[in-house]
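The structure follows.
Every protein chain but one is kept in place in this view of the complex.
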Amino acid sequence: MKTKTKNIKIYCDITKCIGCRSCEMACAVEHSKSKNIYNALKEKPLPKKRVKAESSGKIIISLHCQHCQDAPCITACMSGALSKDEKTGATIQDKEKCVGCWMCVMACPFGAIVRDVENHIAVKCDLCPDRDDYACVVACPTGALFAGTEEEFRKRIEEKKAKEK
Amino acid sequence: MKYVIIGGSAAGVNAAEVLRKNDKKCDITLISEEESLLYSRCLLTYLIAGSIGEEKLYFKDRDFYKANKIKTYLGKKAISIDRKKKEMLLDDETKVLYDKLLIATGASAKTVDIKGADKRGVFTVRNIEDARRIIKMLDKVKHVVVLGGGLIGLKDAYALRVKGKEVTVVVRSQHVLSQMVDPEAATIIAGKLAASGIKIETCVAAKEIKGKGAIEEVVLDNGKTIKCELVIIGKGVEPNVEIAKKSGLKVDQGITVNQYLETSDENIFAAGDVAETRDIARGTPRVNALWPCAVAQGRVAAFNMLGKKQIYEGSLSMNSVDFFGLASISMGITKPKEGGSEIINATRGENYKKFILKNNIIVGMVLVGDISAAGVISVLIKRKIDVSSIKDMLYEDSFNYAKMLPLVRKFKDKFSEEEFRDTVISYKL
Partner (left out) sequence: MKRHEKRSYDPASQKMIQKAEKENIEIVWDRYDAMQPQCGFGELGICCKICNMGPCRIDPFGDGPQTGICGASKDTIVARNLVRMIASGAAAHSDHGRDIAHALLLAADGEAHDYHLKGTEKLKRTAQVYGIDTKGKSTEKIGKELGEKCLAEFGQQHGELRLLSLAPKKRQEIWRKLGIAPRGIDREIVEIMHRTHIGVDNDYKNVINHGMRAALGDGWGGSMIATELSDILFGSPEPIRATVNLGTLKKDHVNIVVHGHEPTLSDVVTDAVKDPELLALAKKYGAKGINLVGMCCTANEILMRHGLPSAGNFLQQELAILTGSVELMMVDVQCIMPALSSVANCFHTKLVTTSPKCKFPGVEHVEFKEEKALEIAKNIIRKGVENYKNRVQQRVDIPKEIKGLVAGFTTENAFRILGGKYRFTVRPLNDAIISGRLRGAAGVVGCNNPNIKHDWAHVEMVKELLRNDVLVVQTGCSAIACAKAGLLTPESAYEYAGVGLREVCEAVGIPPVLHVGSCVDNSRILLILSAVVAEGGLGEDISDLPAAGAAPEWMSEKAISIGFYFVGSGVYTVFGTPQPVMGSENVTNYITNEIEHTMGGKFAFEADPIKAAHMMIKHIDKKRKALKLGEVMYKEKTATVKK
C-alpha cells in the first residue's frame, strides 16, 4: 500500500458538483466489509458514508473532513480517539477509543463527522486507508472531486478558469 | 526554564504536551492529586454503565510523562505558593521551584449538606476511585436515588439505568437540565428517560438519607420516601480555588484570568475547570467547566507561558449528551433572560431545534434528536457571524455547511483558516 503523503485531502470543485451522490455511495461501499455494492447492501448494520453532497439552492458541494490544522474535533474529543497523524497532517480516529459522546459532532464546523448510531461511534473521512487512491474521487463522474494539496487544487482551478477564457 | 503544572487532567496534560513540543530542553513538572494516569473523567459514567472498560478511560498513552520527559508528583497535593520566591510546597513538604506556573486544579463535585450525606453508599462521580467503588457495590444495589437533574446527575442516572437499576432522579428545579436547555427540550429528554424507566421527581429536594449502616431510603422535603441502596450526588462541580485564594491571586467564581489566561500574577496562569474566562456568547467572565474548553485553555496557556503570545478566543458553554439514542446538544445562551433576543424554534416529534439570536448573531442553541448541524452552528456562534441571510434555513433538517458557504466567502476575515478558504477556492457566484 502506498503511503499517503502530507497535507492531502479531498477538495470539491463546486462548479462541477451536480449532486449525483456517487461519492456518497462509493464512500459507503469502501467502508463496508465486502467493498462490493451488492454485498454491502446486505451488511448489518449497513456501512456508513462519511461524505455528504450538500446543497444550498444551486450551490452543491461534496463535503469531506477538512483535516483542519488546529482541529476543533481533536480539542473536543474527551476519549482521545481523535488525533493528528504527525506524518501526514491528517485528522485520524482510533475507532476503538471512540465512545460516541458526539463532542466532535458538536465541534466540527463542517458537519463532516457523522454519527454511526448502530455502532455508537462517530465516523469521518479516513482518506481510504485500504486503498492507494480515494473511493469518492474515483467515483466522481464529473471530476469535481480532487485529492491533493491545496496548491495542486488551486492550480487545477486556475487552469480551468484560464481555459474557459 | 522551569515550568510547573498543578493538575493532571485535560488542561494540565495538554499544556505539558505543548510545552514539550515547543521547548525540548525545559524542565516540566506536573503535580496531581490523583495517582491514576491521564484518564478522561467525562468517561466515568460510560465506565459505570459498562459500555467501556477501564482501559478506554486513558486518553494519552501510559508512557506519556516519560516520553515527554515530564517530572511528576502523583498523589501529591500542592498546598501553598510563595509567589515571591516562586516556590511551591506540596503536602509531603517537597518544595518545587517554578519560573512559570499553571494552575489547572480543576473542580470538585458539589456535595449536599443534609443529614446522612456522610453515610456509606453516598457517592459523587468525580474520579476513578468513585467509579470503582460504585461498580464494586453495584451487584448488591437494586434501587438508586440520584440527587440532581443536571447533566451530571442525568448521566449518572443513565449509566445506572443501563445497568438495570431502578433509578429515581430528584430534581430541585421545575425541569431537568435546567442549566443546559429550555423547558421544551427538557420535556423531550425527560420523556425519553421516563420511557426508559428512570423516575424523575421535580420541584423537590432530599431532606435526609436514612439507614442503619447501609443506606435504606431517601426522605424528600415533600415527605415522600424513596427506597434505595445507593445515593449519587450529581449536583455539578465547583472550581478548586483554595490554593489560588490562599496565595492571594484574584479569584471570583474561578481564578480570574486575562485573554492570555494569565492570573493576577504574571508568572502564574490558570486553565481548565478552575479558570474563569470570557464567555463568548454572554460576553462576561464565566467558568465553563468543559472538556473542550479545558483542552483549548491548557494549550493556549502553555503558549503564553512559553512567551509565544496567544489570545484565548473565549469559552462557550456547550454540552452533548446521548440518552438511549436520543442525542442532545446545547450551546451558549439557551434561556435568554433579558429581552432583545430573537428565538427561532421548531419541533418535530423528538426532534427539537432552538436558536437564540441577538442582532442577527446566534448566541445559543438547543438541538435534540437531529444534532447533525451542531458543529456548523457552533462556528457561527463562536465567530459571531451575522446570519440574517440564512436565518430562514437554520431550523431546517437540511441545514448544513453548504448553506453557510456564501458567508464563508463573504466574511474572509472571520473564516481566515486554510480549511475554510479551501472550501471556497472554486466558488464563484
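Which chain is which? They are A and B, in the order written, and residues in each are numbered from 1.
One rule holds for everything that comes next: a contact is a pair of C-beta atoms (placed from the backbone, for glycine too) under 8 Å apart; a residue touches a chain by one contact, two chains touch by 3 or more.
What you see is a predicted model; the values in this text were computed from it and never measured.
Of the residues in chain B, those that touch the hidden partner chain are 346-351, 392, 395-398. Against the chain not displayed here, chain A makes contact via residues 16, 18-21, 53-55, 60, 141-143.
Just so we're on the same page, only the chains that are shown with their structure count from here on.
Between chain A and chain B the centroid-to-centroid distance comes to 29 Å (mean Cα coordinates, whole Å). Interface residues of chain A, counted against chain B in their complex, comprise 9, 11-16, 52, 54-56, 59-61, 63, 66-70, 72, 75-76, 78-80, 96-97, 99-115, 117, 120, 150, 153-154, 157. Put simply, chain B touches chain A in their complex at residues 10, 40, 42-43, 46, 51-52, 56, 58-60, 291-292, 295-296, 299, 318, 320, 322, 325, 327, 329, 331, 371-376, 378-379, 393, 400-403, 405-406, 417-420, 422-428.
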